[in-house]
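Omission of a single protein chain aside, the complex is shown with its protein chains in their original locations.
We just call them A, B and C in the order they show up, numbering each chain from 1.
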Amino acid sequence: MDIPYTTQARPDTGVYNAKVGVWLFLASEVMLFGALFSAYILLRVGALPADWPHGLLNIPIGTFNTAVLITSSVTVVMAWASLKMGRFDRFKIFQTITVLCALAFLGIKTFEYRDKFTHYEVWKTDGSRLTGHIEGKPAFLTLDKLKDAKVEKIHFLPDPHHYAEGRLAARKHDVEHKAVEIPVSDIKRLSAFVPAHSTYFAIYFTLTGLHALHVLGGAIVIAYLLGPGSRMWFTEPERFINRVETSGLFWHFVDLVWIFLFPVLYLL
Amino acid sequence: MSESPEHVSRHVRGYLIVGAALLIGTVLTVWASYIDLGHQWNIVLALIIASAKASLVALFFMHLISERQMIYLVLGFTAFFFAGLMALTIGAYHDFPPFTVTR
Amino acid sequence: MNTQATQTMPHAAAVAAVEHEDVGFWRKYIFSTDHKVIGIQYAITALVFLLFGFGLIMMMRWQIAHPGQPIPVIGPLLEATLGQVAAKGIMSPDLYNSFGAMHGTIMIFLGVVPLAFAAFGNYVVPLQIGAVDMAFPRVNMASYQAYLIGGIIMFVSFFIPGGAAQAGWTSYSPLATVIPTHGQTFWLIGMVFLITSSLLGAVNFIATIIQLRAPGMTWMRLPFFVWAQFVTAFLLLLAFPPLEAAAIMQLADKLLGTSFFLPTGLAVGGQLANISGGGSPLLWQHLFWFLGHPEVYVLILPAMGIVAEIITNNTRKPIWGYKSLVYSALAIGFLSFIVWAHHMYLTGMGTKIATFFQTTTMIISIPSVIILTCLFLSLWGGSIRFNTQMLFALAFLPMFGIGGLTGLPLGFAASDIHLHDTYYVIAHFHYVVAPGTIFALFAGIYHWFPKLTGRMMNEFWGKVHFWGSLIFMNIVFQPMFAQGMAGMLRRMADGGANYSAAVAPEAIGTLSHWIMQLHTYILWGAVGLALVQIPFIINLFWSLKHGQPVKSDNPWQATTLEWQTPPPPPHGNFDKPITVYRGPYEYSVPGHATDFTPQNEPPRGKAES
Partner (left out) sequence: MQTLWESIRTIFSRVLGLPVLASENGRGVDDLIIYIHLLMIALFVGWLAYFVYVLWRFRQPRQPRADHFGIRNHASSYIEGVVVVVEGVLLLFVAVPLWAKTVDKLPPEEESTVVQVVAQQFDWNFRYPGKDGKFGRQDMKFVTDLNKFGVDPNDPAGKDDVETQSQMHVVVNKPVLCYVSSKDVIHSFKIIALRVTQDAIPGMRVPVWFKPTKEGVYQIKCAQLCGNGHYSMSRGRLIVESQEAFDKWLASRQPGIAESFE
């Protein structure tokens, strides 16, 4: 038993099944990320300016990662075009680059995440706030953990300016910064830049984490079509091209989401 | 899409141009974020650039520009409901009885 | 969309159907990709969950009628399995809340949606459009498996320490987040699986209906049931993802300590909570109801589809106003995305937004009125056959009528002031989902049973089931309107005893003795309802083996394509190529020999194939 229109387009709709399927799936993805974007806007509008960090993310790295993802989008569409022109060898080259780009993207993202987990904010009992690093670069430290470990003071390497001053403030300050000692009893709250830090980081990690999962999923599918899945090229080339096209559609969508995430999270 | 190989080879150049445009767009947003236009206008500008980039991806890489009506229909509804979700939720946050305090 | 008859290529499938694939037990019944098997898997699982959800509410109803007293028979059993929360066989408030939340969740997400959409849709839609299977058989299988996993997670959560979720099926934050047990975590993870399942199903249904219609099956020749499923699939596709996003955020609030839905200054127990704050409880409500409202039409549209099929078949005449029905279903689907905040009038809503949502709520009631009108008018001039499925389908009309009409006073913000969160709301929506949707589902089961098995269900016991269900459903739900009007609130572990005149004799406007008394009637009504389900369950299993075998492929003399193939249909569905020549409901066509003309019967003049 064969299901019709898996390879050929149905004449009156002009598309084959998988393409309908993937576009429908992408429509639901639009609603998924759309809901998270709405959440982002509401949280941001509802936040006090002092609680919404600017300029904490590394813009050069973010820009580079954007370029990586855009490049992969170009190679994906080129890979498909190569197949269309019968150039299986070029397809392999392009898709290999795509997968490498995906890995690079994820690697850089991991690096960025780790950076955040060792970066802290201290709310002191006198109401002042400091951001910076704790000596020894521990990750995921909290006040409770400090107290449990009976630590009395921490050595803190403050940042030149607090994020509440805005991203552009970074240029104004240029003083060298020294480690300070903060008694634990002076600390009201201590949090690394983890989701629990603030609604900003909560939505940042949710959006980028979900996006990274999509990158991972897309990369696995593309790698499969590059490796074991590519045997189909020799038996059912049309169907194989369709598969590459649909996986490409998904990949472009992932790219498209990032195109919004980058300015919204890094720049604004 | 059931396009002929010759057709596709003509598109390839287009893909490269779009790719270059996207990279330029990326640099552009970063650059624009450093000029102080007033917070609102910075947001507006960044979103305009992002939308332009997104349209390029959707229209050319995803071939939406030559897609079938059926897919437009699906996406049209999705866009509408997405807009509704955004606009009405945010609208509801700005429409409370007088003297309501939030936060 | 193309409404012209299109000549597409003949199905390769027809030929392929004959070749028998021998795939062994596991591939055939457990990891099957055949839409018919998956449909049956869905149906069985969903029926079991319906029964389970019913069981939960039976215990709750007993406890409501007799607060503080042990539940007879089942009480000790509860204590043995769940422990302290059911000490001495009495339901603790925690247990009551978790049963309530799970009753709602199970009935909706594990019972009715899988049965009405996934089971009936899977079995019937490909047959009705003349397709060999669903467009993506393996996605279909994955959809069922995700559903099963989600269901198992929900079920298991009853037995973890602290028990299942307790914050209502609506899971409002902060309550859902601050309850210290893990039930809510299970609920959220379970929901993510159920949502995934529905999304996969929805993609599959839409692609199937768009792509796999048989030659000649144009859009306006689709049976109304297919249209209803089509719209339903879109609702699931586009409304569920925001809830998935919300579930992820609530999960983060619970596990990672974020504050998506937790405001600044939250002080649970004496102290300020140790969280960053800055979130918004209303955000959860918006995202929940953005799904929640379309979801209720997910419950009703397939039911309307089933009812339309059965009414037209048993009146032996075309459905009245086929196009109005289709356009109304589309309008409902479209509008259902922009009415959600009518569940949130009393959260402090300003005039502008309230006006918007009141208006859309009133507008969306119009297509429902049109659908009902069409179904009513279809009866005129018919030759009505009162078999069991027809009785259930007919009863659906006034029952849905009551439920739908009582939605109107809830739809106005000002009258909702009095009715919000009372049993009036409970009665409103149970009239639509219980004697409404559930009756339609019963009707569908009696109607399509011969298709699945080649045997008929017993008519006599079917009628016992019908009359019993009709009477007892009304005994259960009718008094709830009176209770709600009098101000009885929902989700009361003691059935409102604390708000009764007996407890607060000095206060004005408390619940009278008479209102409290109604609990007893409802309880016995529910017991009666349970008893009359027994003949149904026995009938179902007994008829599998001993039911009267059907005399032809088309025992109800229907026009739609699912009856043009042997019961049960072979792998690949049709043993001959199917071409469609006419609309779905050509009954009693003047001048035609029989009183029905199947969709694939070649027009006179054309040679028989």
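Just so we're on the same page, contacts are C-beta pairs under 8 Å (C-beta built on N, C-alpha and C of every residue); 3 or more make two chains touch, one makes a residue touch a chain.
In this text, all values refer to a predicted model and were calculated from it rather than measured experimentally.
Within the whole complex, touches from the chain that is not shown fall on B, C. Screening C:Ile338, C:Ile402, C:Leu452 or C:Ala558 for touch with the missing chain picks out C:Ile402.
Per the touch definition above, the residue from C:Thr351, C:Gln517 or C:Gln548 contacting the chain not shown is C:Thr351.
Within the set C:Ile30, C:Ile44, C:Leu77 or C:Ala414, the residue that contacts the chain not displayed is C:Ala414.
By the touch rule set out above, chain B reaches the unshown chain at residues 96-103.
Residues of chain C that touch the chain left out of view are 92-94, 96-97, 166-168, 172, 174-175, 178-179, 263-272, 280-282, 315-318, 320, 346-351, 354-355, 358-359, 362, 365-366, 369-370, 372-373, 376-386, 394, 397-398, 401-402, 405-406, 408-409, 412-415, 417-422, 482, 485-487, 489, 491-494, 496, 498-499, 503-504, 506-510, 587-590, 595.
Heads up, the rule we're going with is that only the chains that are shown with their structure count from here on.
Taken as a graph of touching chains, this assembly is complete, with every chain in contact with every other. Counted by C-beta pairs in contact, the busier of A-B and B-C is A-B.
With each centre defined as the average position of its C-alpha atoms, the distance from chain B to chain C rounds to 36 Å. Taking each chain's centre as the mean of its C-alpha atoms, chain A lies 18 Å from chain B.
Multi-chain contact residues of chain A, defined as those touching 2 or more other chains: 13, 15, 20, 24, 27, 31, 34-35, 38, 42, 46.
Contacts with at least two other chains are made by residues 210, 238-239, 242, 278, 280, 283, 286, 290 of chain C. Against chain C, the residues of chain B that register as touching in their complex are 70, 73, 77-78, 81, 84-85, 88-89, 91-93, 95-97, 100, 102-103. Residues 8-9, 13-15, 19-20, 23-24, 27, 30-31, 34-35, 37-38, 41-42, 45-46, 59, 63, 66-67, 70-71, 73-74, 76-78, 81, 84-86, 167-168, 245, 248-249, 252-253, 255-256, 259-260, 262-264, 267-268 of chain A are the ones touching chain B in the complex.
Chain contact summary for the complex, chain C toward chain A: residues 2, 6, 8-9, 11-13, 16-17, 19, 21, 132-133, 135-137, 139, 199, 202-204, 206-207, 210-212, 237-242, 244-246, 248-249, 252, 256-260, 274-276, 278-280, 283, 286-287, 290, 571-572.
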